[in-house]
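Omission of a single protein chain aside, the complex is shown with its protein chains in their original locations.
Chain lettering (A, B and C) follows the sequence in which the chains are written, and residue indices restart at 1 in each chain.
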Amino acid sequence: MKKKRVPSGVGPQTGKLWAGRFTERTHELVEAFTSSLAVDRRLYAHDIEGSIAHAKTLERARVLSRRETAAILRGLATVRAELDKGRFPFVPQDEDIHMAIERRLTELIGSVGGKLHTGRSRNDQVALDLRLYLRQELGRLIERATRLQQSLIGQARAHRDVAMPGYTHLQRAQPVLFAHHLLAYVEMLERDKGRLRDALTRTNVMPLGSGALAGSNYPVDRAYTAKLLGFPRVTENSLDAVSDRDCAVEALAALSLIMMHLSRLSEELVLWSSQEFRFVDLPDGFCTGSSMMPQKKNPDVPELVRGKTGRVYGHLLGLLTTLKGLPLSYNRDLQEDKEALFDALDTVSASVDVLAELLKGLMVNRKALAESVESGYLLATELADYLVTKGLPFRQAHAVTGRIVRACVEGDRDLRDLTVADLRTFSDRFQKDALAVITVDGALRRKAQVGGTAPQRVAARIREWERALR
Amino acid sequence: MKKKRVPSGVGPQTGKLWAGRFTERTHELVEAFTSSLAVDRRLYAHDIEGSIAHAKTLERARVLSRRETAAILRGLATVRAELDKGRFPFVPQDEDIHMAIERRLTELIGSVGGKLHTGRSRNDQVALDLRLYLRQELGRLIERATRLQQSLIGQARAHRDVAMPGYTHLQRAQPVLFAHHLLAYVEMLERDKGRLRDALTRTNVMPLGSGALAGSNYPVDRAYTAKLLGFPRVTENSLDAVSDRDCAVEALAALSLIMMHLSRLSEELVLWSSQEFRFVDLPDGFCTGSSMMPQKKNPDVPELVRGKTGRVYGHLLGLLTTLKGLPLSYNRDLQEDKEALFDALDTVSASVDVLAELLKGLMVNRKALAESVESGYLLATELADYLVTKGLPFRQAHAVTGRIVRACVEGDRDLRDLTVADLRTFSDRFQKDALAVITVDGALRRKAQVGGTAPQRVAARIREWERALR
Amino acid sequence: MKKKRVPSGVGPQTGKLWAGRFTERTHELVEAFTSSLAVDRRLYAHDIEGSIAHAKTLERARVLSRRETAAILRGLATVRAELDKGRFPFVPQDEDIHMAIERRLTELIGSVGGKLHTGRSRNDQVALDLRLYLRQELGRLIERATRLQQSLIGQARAHRDVAMPGYTHLQRAQPVLFAHHLLAYVEMLERDKGRLRDALTRTNVMPLGSGALAGSNYPVDRAYTAKLLGFPRVTENSLDAVSDRDCAVEALAALSLIMMHLSRLSEELVLWSSQEFRFVDLPDGFCTGSSMMPQKKNPDVPELVRGKTGRVYGHLLGLLTTLKGLPLSYNRDLQEDKEALFDALDTVSASVDVLAELLKGLMVNRKALAESVESGYLLATELADYLVTKGLPFRQAHAVTGRIVRACVEGDRDLRDLTVADLRTFSDRFQKDALAVITVDGALRRKAQVGGTAPQRVAARIREWERALR
Partner (left out) sequence: MKKKRVPSGVGPQTGKLWAGRFTERTHELVEAFTSSLAVDRRLYAHDIEGSIAHAKTLERARVLSRRETAAILRGLATVRAELDKGRFPFVPQDEDIHMAIERRLTELIGSVGGKLHTGRSRNDQVALDLRLYLRQELGRLIERATRLQQSLIGQARAHRDVAMPGYTHLQRAQPVLFAHHLLAYVEMLERDKGRLRDALTRTNVMPLGSGALAGSNYPVDRAYTAKLLGFPRVTENSLDAVSDRDCAVEALAALSLIMMHLSRLSEELVLWSSQEFRFVDLPDGFCTGSSMMPQKKNPDVPELVRGKTGRVYGHLLGLLTTLKGLPLSYNRDLQEDKEALFDALDTVSASVDVLAELLKGLMVNRKALAESVESGYLLATELADYLVTKGLPFRQAHAVTGRIVRACVEGDRDLRDLTVADLRTFSDRFQKDALAVITVDGALRRKAQVGGTAPQRVAARIREWERALR
């Protein structure tokens, strides 16, 4: 059997740490096509944190000596400092951040650097890095969402006495408190936080020690690695551990729901700041003008948030598609997880932050709201419920009131223009007290069960939220 | 003010319970376009269950008398029986199951039927029905997933001694136990069940009493309604309660992840039953033939499961898109939630069930697996790790082994064809013990940490699962 | 070699035409899971049309005698009549419409029916049926889209003198003609029709004769089959022909774009019919009421069209996902093409039709539009362009005008409230003619280049469209 003479430790592809088996250099198109460095370099701190824990675990398993471990830890500290300061000497062969760091480590501390990867594969290493990063970002996003809730609650408290038309089908429906409307978004964000927390729990599981797919040939104490890295649990199946991107998909689904909620809030901000609604003014600092039309003050921020919803949905669908039909275990397709996830996290984080800030400066047009709530037959349901209190079954009361409204529409009148006498031409159950009952205030106050828009309810809910989010 | 003379209780649109305000009949194109009856009639039992609880709550709030409540409950029992038996007399004006039931109730018990909708809107009613239905289906799906886990574990136990090539990049990588491979899917399904449970917790919240959007004008005790219907919590904001479809989206995301996992399992079943792999035979009863090629026995079931993955992803994306940018509160767009959700639940339920049954009959080709595991350089990593135990840093050991493999490839030999002398031409660290170390059995046994493929580990994990899923 | 004694012509699975090779009956879960009959039965007429052409082609190739062919054609006519009248006797073993028809044919005409499938596979047969169906539906949809264009043009003509605020960012921007706004959708639909035509051209290719994957063993004249069925071309590669679902995806992409356009039109109809805009009233027959709020008249039709956009996008994504990563040639995953495509075609067809009808009855509120166009600083750009005519570079003219608007906003005034003296405090280039220039009419008339909103331009474009669509 003939042995090719090649310099010890390297294949024909200088710089590729896996080159031994290969006889050709990587094609330059392939270098560009397969490199993930531009994307995964943001994982460097987590990669080094993981390597430190791995080195300590190898020491504990007596695979590394104390001296070797110390050298590796010192080297990693240097690499980390270089990366922190933007002075890390990347070379063209660095296909990803993991190999770049190992290469540099070995340059710094010599061949002992080559021992760091003992019992480890990029497959479990990258699974670890992704979980460390995602864990951090999910935690931060929960805090961001809380700040957005606080902005909403701040505005709710400041306008807790302001009524507005509530809408269904974008038609005026019934009066509600402006604060009640804002608190609807606080509820949505609280569910979002619940989903982020659940995703975080399932992310917070330690995969290192799964090797390339089958586990490690060394007696590593994975619980110890987990403890060093602050993971409460370890993965229980090595094949699954390196193939699994559930936590990324679950995060993307939770992020998509957040964007869905923000897109609804944004749609309302766009509507409310139109000349037709005039409910609010956005702060100048959150709007931009037109290159051509000098009068324009455009709600760019909510428009962009609404538009970016598509981007995040796209990432969710993209990753789900990528994962469809892949056999176990690791396949290179999985490299596509990170760009989608990173961009979605960035997008949602920025959207939450910018809306939280915008809402603080939102100016509410009390006059326009007060006028709006007075027209549009918003009190028709009160009228029907009045008839119910006078003994008419609701379905008949609804029909009578419907006819009253029809007559008003045809006569271009509003409900408040009607006299008791007018009402009595439709039903003799109307009494003198009818007009006193059919008011915006009455309508609000009556909706006093849990979840209703009555002022005392909404005030109490504001207090509960303030306490809970403190 | 002139009053149009129309018969009491109905608008010009006979049969529409909201017709009072309208002057034209619904256009026939619109009847067809807006009707949801074909889709939402499957909610009838939940709708009636909700109406019973609503009637009791109205009685408690003294909106209905005891006698009225009793009449309504009797009437609803009759309606339910008619629907159960397929004898419910639908009429063309029935635009959805909710209005159909109320209409029929009033036919059966007279105008008191018109009192049932007091303090309620279709908006909170449909939100309730959806949650009741989804809660039930999520619960059932968790049980179904457990049965699929049990099928996998059954096969794992039956073949717990069988080795197979583990793959990365669909290239043979390292030996693993066939049971270990199957257990990877058990892990995935356990995460899926966790997501279903979390979705169920967020689904299990009672929205009735939110009215159309603002709450109810009646002093209904929503906690009482919730108790009657077995909900631990009530929704806390009426606008949110009628606008919210988070639980449907969250369920669709969880369902998409299940399909993603099933698509991977299906891909493997298709691969494994090919003439190239021959790892398994699918039972005849789960395959179909060709209309033209007499020899064909096709793995239709896993192919269809894999194909249906797209359908479920599509439903997730469809609903997310529908919800994007909707202002509060209810909009008719939301009607599109049910068809997507129902079809996804049906698809995933059927896919889980059919795979659970198929797996029970799966025949494992021990001979083919045994042959496969013997070739393909599966033990190269063992060789490298051997050199590590002899003091070579892993990175150099990897390079040496890579060159050995290259030489074998070029000479068309396998690792087991090498003698110690052959090995020593690559590194003088190879000793006589090398050949004893480099065996499939040794490779498996060494991977004994948590999550590894060592036989004792896998056996323990099988026992743990059997206990946990009992 | 031992031969199992089974009755001639059938396997143990009575009724399965491919059962010879099988030893077990199809599992009942699998019958349900794999059946496509509920979906593909709508293809029956195309299936029979294709079979007639196939029989004639076999006769021409002397595979069938004239008498056999005649018997088959007579039998197919009977089958067709049974299906047309809803009297076709389906049996539980009918897994799809193709096998059902062949089974029934053989019942009717005896064993010669078993000759129809000579040289054909379900793979090329189903590819043919799909193309025949899609070709028909794309053609019909083009006609439907034309009718929607005509409705838009009808309204444009009826209101060709009505100005409205044009919007960017949902902020009032510049005056435009209402007719110009409607014609924007006519342009979109014309592009849609172009895409449908292109999809139709690529659909209109004849796949029969590709067999299961490799071609046919018989000297069939495929050009003759194509001629019989009205196809201008035949497919050129048998493997591709049975694997290809491009035409379905391309159609779904074109359908998604149509829904995107309709969702924008629908959004505008919802906005315009709100109490805030009041630009239009939808006909009563296209709205529905509320079960609880008697005054409501909701724009359900445009809301549902907007909501159904998600469904069509979902189908596009679903089919793309299903096709991803499938090896050649036919895989059972492809069965999932039809339900998505059929539902999307149905949804888009119904949406186009219902909007075409709704638009005919749309009532335009000329008064509200006239008022709206008078406020909101819509003429600021005219002011800037006035300054340009007086020699100021546009960018400076823009800045000056911006400051005028700012002063107006702060003083709660509108542009029309300004005198020439007021204007001259901002720039001494303002002359007496300024006020004459800054009018809605002037603004409209000046935009007279191709594509602009000047009345004469718009009128000409209406005439062009009327001529083109006649």
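Descriptive notes on the structure:
We take it that a residue touches a chain if its C-beta (ideal position, glycine included) is under 8 Å from a C-beta of that chain, and two chains touch if they have at least 3 such contacts.
Keep in mind that what you see is a predicted model, and the values were worked out from it rather than measured.
One of C:69, C:331 or C:372 touches the chain omitted from the figure, and that residue is C:331. Checked against the hidden chain, the listed residues C:115, C:144, C:297 or C:338 yield one contact partner: C:115. The residue touching the chain not shown here, chosen from A:82, A:190, A:336 or A:414, is A:336.
Among the residues C:213, C:280 or C:293, only C:213 touches the chain that is left out of the figure. Only one of the listed residues, B:144, B:398, B:429 or B:446, touches the absent chain: B:398.
Residues of chain B in contact with the chain left out of this view: 165, 168-174, 270-271, 273-277, 289-300, 303, 317, 320-321, 324-325, 372, 375-378, 380-381, 383-384, 398-402, 404-405.
The missing chain lies against chain A, touching residues 16-27, 29-30, 32-34, 95, 98-99, 117, 120-123, 125, 211-212, 283-301, 303-304, 306-324, 331-336, 339-340, 350-351, 353-354, 357.
One rule holds for everything that comes next: only the chains that are shown with their structure count from here on.
Averaged Cα coordinates give chain B a centre that lies 30 Å from the centre of chain C.
Among the residues of chain C, those in touch with two or more other chains are 289-300, 303, 317, 320-321.
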